[in-house]
Each structure stands twice: as C-alpha cells, then as structure tokens.
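The complex appears here without one of its protein chains, the remainder shown in place.
Order of writing sets the labels: A and B. Residues in every chain begin at 1.
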Amino acid sequence: MYDFEYHKPGSLADAVKLLSADPDARPISGGQTLLPALKHRLNKPTSVVDLSGIAELRGIKREGNKLVIGALAKHVEVATSPEVKAAIPALAQMAGTIGDTQVRNRGTIGGSVANNDPAADYPSAVLGLNATIVTDKRRIAADDFFQGMFTTALEPGELLVAIEFPIPEKAGYAKMRNPASRYVMAGAFVAKTGGAVRVAINGAGPGVFRQTEMEKALTANWSPDAVAGVKQDADGLNSDIHGSAEYRAHLVTVMAKRAVANAG
Amino acid sequence: MPQVTLTVNGKTSTVDVEGRTLLVELLREKLRLTGTHVGCDTSQCGACVVHVDGESVKACTILALQANGSQVTTIEGLAKPDGTLHPMQEAFREYHALQCGFCTPGMVMSAIDLVQKHPDGMSEKEIREGLEGNLCRCTGYHNIVKAIAAAQEVMHGRAQSLAPAAE
Partner (left out) sequence: MNVVTPFEGIGASVKRKEDLRFLSGRGQYTDDINRPGQTYAAILRSPHAHARITSIDTAAAAAMPGVVAIFTGADMPDLGGIPCGWQIHNKDGTPMAEPMHPVLAVGKVRFVGDAVAAVIAETRAQAKDAAEAIQVEYEVLPAVATLEAALAPGASLVHDDVAGNVCYDWHIGDRTVNEAAFAKAAKVIEFELVNNRLVPNAMEPRAAIGDYDPTTEDYTLYTTSQNPHVIRLLMGAFVLHLPEHKLRVVAPDVGGGFGSKIFHYAEEAIVTWAAGRVKRPVKWTAERTESFITDAHGRDHVTKARLAMDADGKFLALHVQTLANMGAYLSTFATSVPTYLYATLLSGVYATPTVYAEVKAVFTNTVPVDAYRGAGRPEATFLLERLVDVAAAETGMDRVEIRRRNFIPADAFPYQTPVALQYDSGDYQATLDQALEAAGWAGFEARRAEAKARGRLRGIGISTYVEACGIAPSAVVGSLGARAGLYEVGTIRVHPTGSVTVLTGTHSHGQGHETTFAQLVTDRLGVPLAQVDVVHGDTAKIPFGMGTYGSRSLAVGGSAMVKAMDKIVAKAKRIAAHLMEASVEDVEFDRGTFRVAGTDKTKSWAEIALTAYVPHNYPIEELEPGLDETAFYDPRNFTYPGGCHICEVEIEPETGITTVVNFTAVDDVGRVINPMIVEGQVQGGVAQGIGQALLESCVYDSEGQLVSASFMDYQMPRANDLPMVSVATHTTLCTHNPLGVKGCGEVGAIGSPPAVINAVVDALKEYGVRHIEMPATAAKIWGIINASRPAMAAE
C-alpha cells in the first residue's frame, strides 16, 4: 500500500470539503473493497477520508412506502434489521449472503453501491427495486445511477448519503457464486412494485443490467415458469476461467427462475 | 505521525502509525502480538480475524486508524488470566481441529463470533457456511466443524462438557 493521509471528518459537509479539495482523495467506509485494492497498489490516493464518524449517513428507517437505508449501514445491519426484514425480506436475505461474516461486519451498502462492482450483490437490488440514490447534492434514479463496470453517476467529491427503496409487493434474489472469489457469477433480483415488474441481473455482465424480456414475461405471468423459457443472450456477457458467457447466460435464466420462486 | 489509541486484550496502548498501517500490522509489529496471522492479501483466508468491539473482522482489511478507540480482542486475550482456555480453544484441542496451527487463531476468533450470533445453535451446514471467510489447508474442516458444534453447546450453557457422548 502507498502511504496516504487519513482524515475522519465529523460531518457530511467536512467530508465533502475534504474530497472536493483533493481529486486524489478517496472516501472509505467499510473498506472491504478499497483496502484490498490499495494493498495491491492498484490505487494511489493522497488521502483517505473515513466516513464512519458522520451521523447523517447512518440509520435504517421506514418512511411511508419507502425504506431508507443510510450509506453507512453495514451488511450485517441490513441482514438483521427488523425494518428491512419486514419491508423487503429479499434485501435482508441478500445482505446476509454478501462476502463472508467478517466482510458483512465491516462492509457498507453505500460503499458497495458507489463502487458498482459488476460482481457485487447490492446493485441488482437497487436496480431491481427501482431505488433512488440520495447524495449530498441530488437524487438519482437507479436506472441513471449505474453506468457500467465500476462507474456510476456520482461526480468527483459527491457522496452517497442514503438509498430509498420503494417497498415492493414481491421481491426475490438468487445468485450463483464465483467458486473462488465467492463474488457473484450470475445473479437475478426480481421485484414487483406498484404493479411494475423489474428484473436486474448482476455478476454475468460488465455491469448490472435490466432483463426486459423477463420483465415482460413476469408482467404477464408472475411465476418461475414464465422466466424459465426466456433465454439471456450471451453476447457481451463475461467469459473467464470460471465460466463462459454461454454458461453465465444460462445461469441468468436459472437464477431469475429461482429468484421468482424465492419471492413467492 | 498519526497516533492510534486502542485497548487490546484489556490493555490500552497508544501507538504511532502511518496512514496505511493496517490493524494487523499494528498488532503484530507494534504490539508484538504475533498470534494474529496473515495468510493472504485478498481478504479471504481469515488467518487475521480478531474481534473489534465484539465483532469478528479481518485485521488485514481495516486500517489501524479506523480502529482508533476500539476494544480489540486477539487470540492471546481469550484465555482467562489463570490460563483456563475459552471453550472454543478447548474444543479445538479436544476434537483435533488444528494441525499446523496457522489458520487456527483466526478460525477460533471467527468461530466464537459465529456461535455468539447463533444463540439457538447451528447445524453442520450452518457451521460450514459460517466458515466462509476462513481457509484451512490441513484439516479438511471435518474436526473444526465438530469442535464448533461441541463448543456452541457449552458456550450457550446447554452442555457442561465438550466430550462427545460416545466415541
């Protein structure tokens, strides 16, 4: 790891000031992705801004027909939160399968979503549930937020504050893990919210994406069988030593089917 | 140089660190608590697991400065001052759940957190899933799973002894 300065601001405003003043500063929350990257010297920040002391980024609460989760909510908190379990059990279930126990004890939802690793779990929930990303400056719809591998709509110095999840009628998630890294090899988050169906696919492609054919099929008939016949095109999907694009395409259908079954 | 003040195994220390110093480096190199090991550089093997404020974390994936003000427990801090082992340590010995011993400190620390988070007890499958973040190359996990299964009964007060019913 290259050396850097460490800051721990006490307020959102101070954090934004630090990050805006230095384009090579990086925010850190749980650090479960950033620190391994820094250890491999893939990144050379001048300073690291620890967000963990910022109260505005905390909290999980239900507001009407929305669930608002602060950026600093750890995976273990989302997995065990009574509010999340009651409102969106699929989200709690997903959080309980991210990484391993120790990752869940440190990693945060804000960090995961802002990082937008194609093989991460949360982006598919955010996209599938049509959540809104709340930053220190604005509100961003999920469809606009994710812009491909490790890329989001966040501008330099802009901080993710919270994520607002509309509460769905039904939602379910299923994934196949990469056998080595245990990140997602192919995953599907399905949700029916206010009558609208969304299917978000993670792991299989270079970024999270919506599977519109499956959305149509499920709109017509909400059942595992409805998606079982929908084939994912392998073009553009990831292909590596762990599986071909064709295998991943096949898994997308299998996981979508299971996700619907999990949603009930 | 930045400073970190933290309480490790009940003893409070203030240590000079760099921004980039990891908690595991602070423990091993500054405090000479070498029971916490480093087995990988991708946050996967779990040899470095310690408890920070009661939760298991990978000490290789947290900056020392992020642990400022924390209560840290390492493998060296588990036994009672009179030397009485923690039931999990005892179970690992009883069930031959360690061979080379390198993954053992992290495995024990993870196992304790796992048992504490499951007051109703875990099945064999749940124990195996709970060990997702810890690698062992020696044992095949067979005896680690058995040790944790026995230790959870003692830790939750459902059994007095670790010994298997009949063997």
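Note that contacts are C-beta pairs under 8 Å (C-beta built on N, C-alpha and C of every residue); 3 or more make two chains touch, one makes a residue touch a chain.
Small disclaimer: the values here were computed from a predicted structure and weren't measured.
The missing chain, though absent from the view, touches A, B when the full complex is examined.
Taking the complete complex into account, A:H40 is the one of A:H40, A:K61, A:K137 or A:K216 that touches the chain left out.
The chain not shown here is touched by just one of B:V15, B:V52 or B:C136, and that residue is B:C136. Checked against the full complex, the candidates B:L26, B:C45 or B:A150 give a single residue touching the omitted chain, namely B:C45. Think of the hidden chain as still there; on chain B it touches residues 18, 20, 28, 32-42, 44-45, 47, 74-76, 78-79, 85, 89, 92-94, 96, 98-105, 108, 124-125, 127-129, 131-132, 134-145. Touch with the hidden chain on the side of chain A covers residues 1-3, 40-41, 176, 179-181, 228-231, 241-244, 246-247, 250-251, 253-254.
Basically, only the chains that are shown with their structure count from here on.
Distance between chain A and chain B, defined via averaged C-alpha coordinates, is recorded as 29 Å. Within the complex formed with chain A, the chain B residues making contact are 2, 18-20, 22, 41-44, 46, 49, 55-58, 60-63, 65-66, 68, 110, 113-114, 117, 130, 132-134. Residues 1-6, 8, 28, 31-32, 35-36, 38-40, 47-48, 50, 52, 76, 99-103, 105-106, 181-182 of chain A touch chain B in their complex.
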